[in-house]
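Have a look at this one before I ask anything.
Excluded from the complex is one protein chain; the other protein chains are retained at their positions.
Labels run A and B following the written order; every chain starts at residue 1.
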Amino acid sequence: MLNRRGLLKAAGAGAVLASAGLSLTGCGRSAGGPDGDLRVVLANHVWTTAIRKRIPEFSDLARRRVLVSTMTADQLSSTYNVKLNASAPDVDVMMYRPLQEQLLFARNGWLADLTDRVAAQPGYDWADFQPASRERTTVAGKVFGVPVVTERPTLYYRRDLVPDGRPPATLAEMFETAARLHNPAAGLHGFVGRGQRAAAVSMFSSYLYSFGGAFTVDQRSGVGTPEAIAAYQYYGRLLREAGPIGATNMSLEQITPIFAQGKAVFAIDADAVYRNFIDPATSLVGDRTGFGAFPAGPAGSRPFNVPSWGLTINAFSERRDAAWEFIRWATSPEMVLALQAEGVPGARLSAWRDRAALAKFPPDLAASMTAGIQTGVGADRPDVVQVGRARDIVGRPLVASILGADVVAAAVDASQQLDAFLVRDARQRKI
Amino acid sequence: MTATLPKSAAAPGTAARGRTRRAGARMSTGRLVGIVAVAVVFTAPLVWMVLAAFKTNVQIGNPAEAVVFTPTLRNFGTVFEQGVFLPAMWNSVVVGVVSTALSAVLAVPAAWAIGRFAMQRFGNWVLIARIIPAVSLLVPWYYLFAQLELVGGYTVLVLSHMFVSVPLITWIMIGFFAGLPVELEEAGRVDGLSAFGAFLRISLPLATAGTATACVLAAVFSWNNFMFALILSGENTKTLPVALFNFISYASVDWGGLMAAATLMSVPVVAAAVFGQKYLVAGLTAGATKG
Partner (left out) sequence: MAATTLRQEQRRLKWAMLSPALLFILAMIAFPLLYTAYLSTTDAFGAVNAHRSFLGLTNFSDALSDTRRFWPAVARTAVFTVAAVALELGFGLAVAMLLRRPFGGMRWVRTVLMVPLLATPVAVGVLWLLILDPTVGIANHLLGLVGIPPQPFLGSVAESLPTLILIDVWQWTPMMTLLLLAGLSTLPEEPEEAALIDGASGWQRFRLVTVPMLMPVIITSLVLRSVDALKTFDLIYATKGPGGGSSNEAETLNVYAYGLTFDYQEYGLAASVLVLFTVFIVLIVIALRRRTAKDQP
């Protein structure tokens, strides 16, 4: 008798059992096996644009089809999160951010161990990679990724507006010039920089270091120190008094058009994206834009010099050998040199030493980059597993400063939170 | 409500005459102004988007060149050059049409059952599907579908879109079916129709306006669905919204390319809407003269 209650019970139980059963049987899913197509997931980036053209070469060499997916950094993170949590085998080579995801992914066992692979081939020359970059992709002595792009902040400035056409050498000088030239009514801002908390922390790190501060000192919080507070106050004041309105919602995407429209005197952001500032298709002031080294603070000029992106292999991939072949090809000394000559700053010392490649960058940019490599600090965010939360904690005084609120109180509060956080995070670090 | 309708059932002619008389009358100025204002408010940003599709990034950031500028077709070139856009559009069409059609087949009868027999609790159950935030679905679904080896194919995309469309169509149609008087179906039963026949031949045609609107909305939601496509689609089944994001790169948004892609994305749907208006309007006038 088709009775309502009976049907309901049956339907409910059936649905639950079916779903549970299906999830438990694990009917051996595969994504093509060891000879299948190689699946490469990359971020939208200048490096990706440069390497994409060359992938058919690799396809021919390896006699294997390569399927490339590209997406924004945020989407990449979510995709990895979902797929790796489900132990997906349908991703082989992954482009990732060593500073954001390295510790977390390594801890989760999601990355293949490349230690033997990078040492195996003569001619690959693992030691040729910048030591700081290599360190970033190595966890507990195991190599988990190969850096492909390095970045440093550089000073973009308007040669036609600054005194003597020279870039400021110190942060104090930059502030003074920016405040003086700041004239929003006439459409000119002294300075544009990131103010959106999530994006600004990494750029802010250079200011922090140049004031003599650090995110963490001996596994305890460093953001409550006088140096850190001075850095917070400087950056906030810079954006408040010489920056555009709405700074706390600005990231690189908003900064570039403002500078490119000729509405700013100074901008400080990643050097890898310099093309957007000088390419006539995207910039009105390309011919008047100069590049300078990161201005010096009380503790000198200490920008970050980090491997912003790297390549790694999915631990659940069924084609790890082929994936390694791809990485080896894409990061070989010859390839990195070729890409560097196209304007993509890589991680190999040999490429940086090559005069011809260096000459492809505008000369003042090349000088700024080289200076950054020499004096640079190897991290642009707290060195923890849960980077997201740490970033938000240390970013709060920064936002308070930009908004003109009490920085000292915010920094002390953040410092306490960070201390508590670091204790919890340390427990998560085991591999 | 039940009291008034038999009256109208007896006099379809009067209704039709009344309507024609009003359609011929001149529109008041107030109404005209209102309609124009509505049209402007809802299209202005999109007009701006279409204009931006023809500008370089420099021009887009320059408010002075908002309306008067030298157009370029570069952006459309960028959109097509990677050979991703057209296949993505095809995928969006396939998934959209199939998921909407299947959803309608499931949802419309369910809505009739709920609305006609006042099964409130099931109406709420259907809505639960819409209430659940997508975040809690992503990992379990991915895991489940990966086990079934369905990830990356059309099946999983259609299923996930149906999950959005079935509650939507059901929910919209419940109101329409609930508003239909029972007497009409009973009249059909007296004439010898089965219960299902009464649904098919009497209630369903009367609810055409609702069905058409619900399906259009479901198709639109499917067209724009981003999150499921991002996670569940494969290289060959990537849909348009995912392809759209190729223009948001690391350094800066290629605004021109993005606007061009967004414009192109909207074209087929606008065309379908203009075309489909015939059915919507037909449905509306049929509804009006139902009596």
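Assume contacts are C-beta pairs under 8 Å (C-beta built on N, C-alpha and C of every residue); 3 or more make two chains touch, one makes a residue touch a chain.
Computed from a predicted model, the values in this text were never measured in an experiment.
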Touching the absent chain when the full complex is considered, from A:Met250, A:Ala272, A:Val306 or A:Met335: A:Met250
Residue among A:Ala120, A:Ala198 or A:Ala420 touching the omitted chain: A:Ala198
Candidates B:Val79, B:Ile114, B:Leu157 or B:Leu232 - the one touching the absent chain: B:Ile114
Contact footprint on chain A, counting only the chain that is left out: 2, 4, 7, 11-12, 14-16, 18-20, 22-23, 74, 77-78, 81, 84-85, 87, 104, 107-110, 189, 195-200, 244-251, 254, 257-258, 261, 263, 385-386, 388-389, 392, 395, 399, 402-403, 428
Missing-chain contacts mapped onto chain B: 1-2, 4-5, 7-8, 11, 15, 18-19, 22-23, 27, 31, 34-35, 38-39, 41-43, 45-46, 48-49, 52, 60-64, 66, 106-107, 109-110, 112-114, 116-120, 122-137, 139-141, 144, 159, 162-163, 166-168, 170-172, 174-176, 178-179, 189, 194-196, 199, 206-207, 209-210, 212-213, 216-217, 220, 223-224, 226, 240-241, 244-245, 248, 253, 255, 258-259, 262, 265-266, 269-270, 273-274, 277-278, 280-281, 283-285, 287-288, 290-291
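The rule we apply is simple: only the chains that are shown with their structure count from here on.
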CA centroid of chain A to CA centroid of chain B, Å: 39
Residues of chain B that touch chain A when the two form their complex: 56-58, 60-62, 138-140, 142-144, 146-149, 151-152, 230-231, 234-235, 238, 242, 245-246, 248-253, 255
Residue ranges of chain A in contact with chain B within the complex: 19, 22-23, 25-27, 29-30, 39, 43-46, 67, 69-73, 75, 78-79, 81-83, 85-86, 88, 90, 252-253, 256-258, 260-261, 270, 272-273, 275-276, 281-284
